[in-house]
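The block that comes next holds chain A.
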Amino acid sequence: MGVIPFPVLSIITWAPFVGAVLIMFLARHRPLAVRLIALVTTAISVVLSVFIFVVYNREAAGFQFHEKYPLVPPLGIAYEVAVDGMSLLMVLLTSIIIFAGVFASWTVTTRSQEFYALLLALVTGVYGVFVSLDLFVFFLFYELAVLPMYLLIGIWGSSGQVRPRGIFGWAFRETGVGSKEYAAMKLTLYLLFGSAFILVGIFALYVSAGTGSFSFLELEASSFPPRLQFWVFLAFYVGFGILAGIWPLHTWSPDGHASAPTAVSMLHAGVLMKLGAYGVVRLGMGLLPDAAVELAWLVGGVACINVVYGALSAMAQTDLKYVIAYSSVSHMGLVMLGAATLTEAGLNGAVFQMFAHGVMTGLFFALVGLVYEKSHSREIFKMGGFGRSMPGIATAFTVGGLSSLGLPATAGFVAEILTFMGAWQSTHPWWLVPAIAGTFLTAVYVLRVTKQIFWGPPSPHFDHLVDARGPEWVALVLLTAVIVLFGMVPALAIGPVDTATVPLLIRLMKP
Partner candidate 1 sequence: MPLGAYLTLAALVFAIGLFGVLTRRNAVGILLGIELMLNAVNINLVAFARFHADLAGILFTLFTISITVAEVAVGLAIVIVIFRVRRTVEADHLDLLRG
Partner candidate 2 sequence: MTAEMLAFAGVAVVLLASSLGVVLTPNLFHAILYLAVALVATGVVFLLLDAPFLFGVQLLLYAGGVVTIVVFAIMLTERLVGTSIRQTSRYLVNGALVSLAVFVGVAGFLVQAPPSAPRPAWPGDLTVAVGQALVGAFAVPLELLGVLLVIALLGALYFARSEG
Partner candidate 3 sequence: MTARVGADDLALLVLGLPFASFLLLALVRPLRRSAPAAAVVSIVAMALAFVAAFLTLQGSVRRGAAVSPSTTWSWIPADGGPMATVGVMVDELSMWMLLLVTLVSLLVQVYSWAYLADEPRSSLGRYYAYHSLFAFSMLGLVLSPTFLQMFIFWELVGLCSYLLIGFWYDRPAAARAAVKAFWITKLGDLGFVAGIVMLWSVTGTFDFWTLFTMGSMGTLPVEALPPIMFLIYLGAVGKSAQFPLHVWLPDAMEGPTPVSALIHAATMVTAGVFLVTRAFPLFRLTPDVLTLMAWVGACTALLAASMACVEADIKRVLAYSTISQLGYMMTAAGAGSPEAGFLHLLAHGVFKALLFLGAGIVIHVFHTNDVFRMGGLRRQAGVWLPFLIATLALAGVWPLPGFFTKEAILADVLEVRRWGPFVLLAVTAFLTAFYMFRVVFLAFFARPHGRRHGEPHVPLAMSAVCWLLGALTLALGLQQAFLSGHHEAGGPRWLPWLSLTLAGAGIALAWAMYHRGAIAPARVAALLGPIDWMARRRYGLDALFAGLYRGLLLALARLIGWIDRYLVDGVLNVLSAWTLRAGDRLRGLQTGQPQDYVYGVAFGALLLFVLAHWRLR
């Protein structure tokens, strides 16, 4: 690989942002222009993501496409970006999801200009987190990725029907559970709450390292005292874990995802939750190896709860979006579990699961959005027989569902089997049990939902349902194809990922 003569990562990262700015200034009251700008700028990111995915040098491994511009030299803050095998895959995932998301939200009518602008700004944040090597800039991007969510959900979201009941009913009434404002506020505050921990953790590392630099590479080279590592790891775990939906800090996710508009759910469940797991792996494990080993029991144990608990909760839901949202909780458990195994298989599985689940859940939310748009309902038990009128959606849903339950030839399987392998190899072999139980429970609720919605006699509540159309197909086909492609040829992803996880493991296992 020769040196690429342009700052490819920066272009990938900032193209959507430029798109957002253009949309704000050039496309007032011109919906088509809004969409075209969004499409073009995300397409640039997609093409370049695929490009770097292809030309990434797997032999050399490590961080590549490095760019560095000092921002505040006295404080050691620099704009430093690069990707290794792990972030490479995440960048690709982000590209796929946002590209599909632009298509999936083609039909947003109210205030579409602001919608796309916020969405694109958000995406820049996500890209930024994945490519940043400077922890400070990382944090900035992280915030950028979280904040637009409030307005995106608040304005374009939809309210659910959660009733304030139970012994804490009064509290629900006071907080206004069920409304989209509630969900937006909960999500934003929860994630910012997490970012408070992250910030403190980053500072602690910065101060302790004493190198006067926020560069990941420099911090990686310094070793931190075990006590500090312990606390900082906990801070990172809680901070990023909230975003990754760890139990019991996950409750923002069902409400948030259920209330969010389609593209936002796609992006949030598909990419942002991964961002949490990515943070734990990249910063938690990468910088704090001793604590990562010491606290693996915690990460893995909580992940086990996540897997089973999330799946059972998903099973209990009657609102389609909540089902998908809880399935994300369950699958993020698998991601964290894979990471906690501290084995090559498990870690590869975790990263692959991030990718697989990202695409899959993106697909799910796109589909739910379509179903909702056409039927104006998310109540599973009112629906039925939609397969007849929307076979395309049904097929895509089935593929997504199968990936979710880990059916071979879909990306989900590779991720799960690797996680299982890692789990049994880890120091806590019993983790295999909840992991496997989770896949069964997933099979139960996914197929139950599929059957209820798409199979059976057509529901009397609905008529004139139509299948996906035009741009919507692009999203569905793209996501489905990715799921299957990576399920059949996992080496595509595992190859680069392995080059990133193995050095990480070597660091972790160093006595």
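Inclusion criterion for the candidates: all candidates are chains of the complex that A comes from, given by their letters.
Rule of thumb we're sticking to: a residue touches a chain if its C-beta (ideal position, glycine included) is under 8 Å from a C-beta of that chain, and two chains touch if they have at least 3 such contacts; residues count from 1.
If you're wondering where the values come from, they're calculated on a predicted model, not measured in any experiment.
Checked against 1, 2 or 3, the single candidate touching chain A in this complex is 3. Of all residues in chain A, only 162, 165-172, 174-175, 177, 186, 247-248, 251, 254-255, 309, 312-313, 315-317, 326, 344-345, 348, 385, 387-388, 402, 405, 407-409, 413-414, 417-418, 420-421, 423-425, 432, 436-437, 439-441, 443-445, 447-448, 451, 454-458, 490-491, 494-495, 498, 502 touch candidate 3 in the complex they form.
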